[in-house]
Every structure is written in structure tokens, then in C-alpha cells.
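A short write-up of the structure that comes next.
Presenting chain A:
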Amino acid sequence: MNTAATTPNSAAKQSSGVPVIEMIGVSKWYTPEFQVLDSCSTSVQKGEVVVVCGPSGSGKSTLIKCVNALEPFQQGDIFVEGVKVNDRATDLPKLRSRIGMVFQNFELFPHLTIMENLTLAQRKVLKRGKDEADAKARKLLQRVGLSDQAPKYPGQLSGGQQQRVAIARALAMDPVAMLFDEPTSALDPEMVSEVLDVMVELAREGMTMMVVTHEMGFARKVADRVIFMDLGAIVEDVPTEDFFGSPRSERAQLFLSKILSH
Partner candidate 1 sequence: MFSNFDFQVIIDALPYLFLEGMVFTLKLTLLAALFGTILGTILALMRLSGVWPLPQIAGTYVNFVRSLPLLLVIFWFFFLVPFIAQKIVGSPRPIPIDPFLTALITFSLFEAAYFSEIMRAGIQSLPKGQVAAGYALGLSYPQVMRRIVLPQAFRNMLPVLLTQTIVLFQDTSLVYVLSLNDFLGIAGKIGQRDGRLTEMYLFVALVYFLISFAASQAVRRLQVHTAIIR
Partner candidate 2 sequence: MDKVVDWFSIFWQESAEGTGTYAYTLLLGLQLTLEISVIAAVVAFVMGSIVGVCRTLPSPLARRLSGGYVEFFRNIPLLVQLFLWYFVLPELLPRDIGMWLKQVPYSNFYTAAFGLGLFTSARVAVQLSAAITSMPRGQKLAATALGLTTRQSYTSVLLPMAYRIVFPPLTSELLNLIKNSSVALTIGVAELTQSARNMDSYTFQTFQAFTAATLIYLALNILVTMVMRRIEHGVAVPGMLVAK
């Protein structure tokens, strides 16, 4: 399946048929005066890793939440594997179950154990049996290095551990793509790397990923493309090397100089 993506930037992925995610002229207004997204267009091919960055309030979180219709938008179209997201006839739960999402604040369900967090949607949405769901959950917990935490509750885990569980929870649905909404920005600095390591490994295995993040090291390491947003618009959408080599827009240059000086 994922033959294309063992190394980043391989040209093969850029041209592999129907994109996993395609956005065409997406615009969104909170109020008639306040526009948060301004005709954003881009696409993510199978196996591609795209990092979305930009100053706070630039609309990047809103943009990826539009992909699985957590945020409604008023103009434009989004397709996931050719299925139109903004179509009343689309079965949204089914579409969402095919896209994993990782949130800034983890959003594990505090009243459920780690195990139950991983199996709830498998059983209720994918209708998997208990044994199958448990086995899948165990495998993924092992993968993120948290096998021994299964019976605990989210509140008993550190932030970094919670976020790794959240990634495992999303992966348990066998998604075709993963969305990450600032997955490390609510973490204490010493926990950032344990989460990024899991994400890097995921990218190397060929997962299709759209990642909103300020972690430029991560972007440089695994991203195929970088999207830079400002004031609700996509200002740059270029291969990673080009973005770090010579960003074309002044705003991106300014942003990079601020971010990288830290």
C-alpha cells in the first residue's frame, strides 16, 4: 500500500491519482464582517505530509477542522477521497471515522479508561467486536510505548502520554489520513519530543498527514510541503526545501525569523 513514502519529498506521491484531501476556494465567515478563511485551496496526496504554519489567528486550526467538517464553511468545496464534505447527503460520521484527528488539548474522554478511549469508536462506529477492538488497542498502545497504561484513566497520565494515547485512539480507526491540530503546543517542553517522535515514525511509515504546528524542526525533517497562512489566506504552499530555503513572501520571512530565533 504505502510504497510511495519511505523518504520525504519523493516525487512519486505528488502524482498518485485522486488526492486524499482536496480543498477548493474554501471561505468562512464568523460574522458578515469577520472572515476567518479566505478562498483557501490546496490538496494532500496519499502518503504526503503537509505542515500548516502561520501566526496565531491566521486560521490554520480552522482550516484543518474544515476537513472533517468540525467547522462549517460557507464557500468552496472540500473532498476527502473524492467524497464531498460539504454535501448534506454525505454520511459525516462515516467520513470522520476515516480521518484521524489529534487535538491541541488531547481531548481524551476523562470518564473512560485508556483502553475504553481506544475502543469506544471502534465498537460503536466500526462495529468491531470486543476482542478485535481490544487487540487493536493493545497493539497501538504498545506502538506508542504505553502498554502498561491501559487500565488507567486519562487524568493519571502526563500530558505527553495523553497525547500519545490520543494518537493511538485516532489510529485505531485505521484512518486514511491524520489531522494534527497543534499537537504539542499544550505540552510542557520536556514532553514535546516524545510526541514528535511518534509523529515522525508515523510519517516515515507513509501516513498521509496534515499537521498544524510551530515545530519547524519537525517540518524540516518530515514534511513534503509547507503551507504558510496569514489572515485566513494561504500565502505560500511550497515544497519544504523551498520554504526554508527562500520563502517568497515577506510575511513568511518575518514569521520564520521570529520562530527560528528561539
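Worth pointing out:
Convention: a residue touches a chain if its C-beta (ideal position, glycine included) is under 8 Å from a C-beta of that chain, and two chains touch if they have at least 3 such contacts; residues count from 1.
Picked so that all candidates are chains of the complex that A comes from, given by their letters.
Predicted, not measured: the structure shown is a model, and the values here were computed from it.
Shown alone here is chain A; of the other chains of the complex, listed as 1 or 2, the one that touches it is 1. For chain A in complex with candidate 1, the residues that touch the partner chain are 65, 68, 70, 92-101, 103-105, 107-111, 120-121, 124-126, 153, 155, 169-170, 173, 179.
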